[in-house]
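Only one protein chain is missing; all other protein chains are in place.
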Amino acid sequence: MRFGIRPGSTLERAMAGNAWFVYAFFYAPIITLVIFSFNASSRVGIWGGLSTTWYANIFRNPEVWDALKNSLVVAAVSTVVSTIIGTAAALAIDRYRFRGDRALDGILYLPIIIPDVTMAVMMLLFFARIFAFVDSFGPRLSLGLGTIALSHIAFNISFVAVVVRARLGQLDRSLEEAARDLYAGPWETFRRVTLPLIMPGVLGGALLALTLSLDDVVVTAFVAGPGSTTLPVYVFGLVRRGVSPEINALSTVMLVASIALVAGSLLVQRGPGRTSELAHEITHE
Amino acid sequence: MAESAVQLTGVTKRFGDLVAVDNIDLDISDGEFFSLLGPSGCGKTTTLRMIAGFEYPTSGSIKIHGREVGLEPPDVRPVNTVFQSYALFPHMNVRENVGFGLLMKKVESSEIAKRVERALDMVQLGRRADALPEQLSGGQQQRVALARALVNEPEVLLLDEPLGALDLKLRQAMQIELKELQERVGITFIYVTHDQEEALTMSDRLGVMHDGSLLQVGTPEDIYEHPRSRFVADFIGEINLLDGTVGSDGTVVLKGGYVLPLDHQIGAGAAVNVALRPEQLHLVLADDSDLIPPNASRLVGTVGRRVYFGESYYYEVTSEAGALDVRQENRPGLTLFEPGQRVAVHWDPSAAAMLEE
Partner (left out) sequence: MTSTLAPEDEAPEERPPEGTEVIAHEGLEARAAIAERRRGFFLGLPAMVYLTLLFVFPFFIVGVYSFATRSATGSTRLSDWNIDSYVKLFDPLVVGIVWRSFWIALLTTVICLVVAYPFAYYIATRSRATRNVLLVFVMIPFWSNFLIRTYAWRFLLGSDGPIAQASEALGLGTIRVLFTPVAVAIGLIYGFLPFMILPLYAAIERMDWRLVEAARDLYADGWTAFRKVTLPLTKSGILAGSLLVFVPSFGAYVTPEILGGAKTVMLGSYVVRQFQQARNWPFGSALSIVIMVIMLAALVARQRGGAKEL
């Protein structure tokens, strides 16, 4: 009778059925897509035997490589910068009372609750005004990888801060006092005790930032200039024109990459035991 | 008295409007096992944290071996703390935990290894040096926390309810172990606890705190037998308090007209409490009152309830002077009293303590 439900009851069986349905719903479309990416037929819905032609095609396509390179550069830069700024902000809010702490707390939630379309509009108009202002002094600024990275940092800071803060909240403060008591100064205490203990949160935040950066379409499309297309924006452009076997292949590659990324990070953070924690961290508000 | 190890003078700590510690003076001698005892929220932990350096006093002076440290952060004070939750670093093994303080003091690594080993042997954990804290039992974690503090040879060791998380049997064993350890290393211990039994059994002296004030400082015997305030009397052990007034001839008059000849310096007319420990009281049937020693104080009442405690019986006796709990030690051939019986309660006059209201 644990958990308010009788094992083996109709209700529990119905819930088990629902669970299987959800998993099928999650995985059937992806798996079908992956299978059909190896379809030799150029009519996407009809199975015409195994083939890797479409993979060969995309890997020969220089536009794909350029977009991929852009995506990786933007993702790397925005992840590193937002992880540092976001972790510092989480520390500030969790640890200190200072002028503007509540304002910062509020502002940090803006990127999480504002839909990406609105965010994209804000970024676009911001850069438009800034450029108009700076250009009046001579230099010609333009949209490009720089503006994409700056925008990604902006929304990633918040997500990093939320995840790190959840971790900080679980940290026993007496551990830091113990370090001070044992002759460690403020910096040594941070380096040897605080940072190692919040590291899973910092890594989780960084992973989230990386994923969000690699996923973003709308904001990037708004603030990208000519020649600075990222992979999701490139794929989005293709998808809008319709379904093609090449997109299937490219999608499969991207799916495998993101799953490998998550699996890798789960392994680094010592097994799936951490996922439960991560669920709490992500949804902690 | 030996040189003073810790000296607090007029120490006050305010958190906003709340006065957590209110102007306390305290002098703890070198090599002493001193306990700060009081209910939660009485300011004992805040006092300890000010000595450790985790809080700064709002005003007052804190000296350790004559040196003013109230201004110093914790990392430069010659004291170490054993935390209530142990605060063992979960990402370091036992050896790294114990060696942390020496590493921060930039002691040479071979020296660290030697001293860590010695400290772990002292707490019988030499074989668990590579274990992580989470792999240890509560008692073992407790001993690692002790070793981690003592390895630095602090001038004063601060212990914040270190046995609170252990079960009863282990706690009793650790009480003895701690006391022996303290005698062996000769370091001054300041021990914070809300457990009166712990404070009484381990301490050379103890101080009772309430609402931020230090009410009484003394040896365990002193505090138990001569409490100077109603709070101290009530908090330490069980006690009966009877209302009375000081008569013009200096005797104390209880309700119901009982007159007690008591030694005191309290002026006539003052309202007082007479404090009586249950185990200092004796019972006889009212009809047998000729058995009472001639100089004993006495009053007459009715037995209410009898409660069996294994090693003793407790009787609730109601009298005109007030309700009394009487403890009767359980031994062979004991005559039990039954509810409703008229009894005389008597005690040696020296067993009564006088407390001004």
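Per-chain residue numbering starts at 1, and chain names A and B are given in the order in which the chains are listed.
The working rule: a residue touches a chain if its C-beta (ideal position, glycine included) is under 8 Å from a C-beta of that chain, and two chains touch if they have at least 3 such contacts.
Keep in mind it's a predicted model, so treat the numbers as computed, not measured.
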(request) Check each of A:Ala56, A:Val117 or A:Leu195 against the chain that is not shown and name the one that touches it. (result) A:Val117
(message) For a quick check of understanding: of A:Gly8, A:Gly49, A:Gly100 or A:Gly227, which residue touches the chain that isn't displayed?
(response) A:Gly100
(request) By the contact definition given up top, give the residues of subunit A that touch the hidden chain. (result) 1-5, 11-12, 14-16, 18-19, 21-23, 25-27, 29-30, 32-33, 36, 43-46, 85-86, 88-89, 91-93, 95-101, 103-104, 107-111, 113-118, 120-126, 129, 150-151, 153-154, 157-158, 161, 176-177, 180, 185-186, 189, 207, 211, 214-215, 217-218, 222, 232, 235-236, 239-240, 242-243, 247-248, 251, 254-255, 258-259, 261-262, 266, 272-273, 275-276, 278-280, 282-285
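What we mean here is this: only the chains that are shown with their structure count from here on.
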(message) Which stretch or stretches of subunit A touch subunit B in the complex?
(response) 172, 174-175, 177-185, 188, 192-193, 196-197
(request) Quick one: which bits of subunit B touch subunit A in the complex? Just the residue numbers, please. (result) 52-54, 73-76, 79-81, 83-85, 87-91, 100-101, 104-105, 148-149, 152
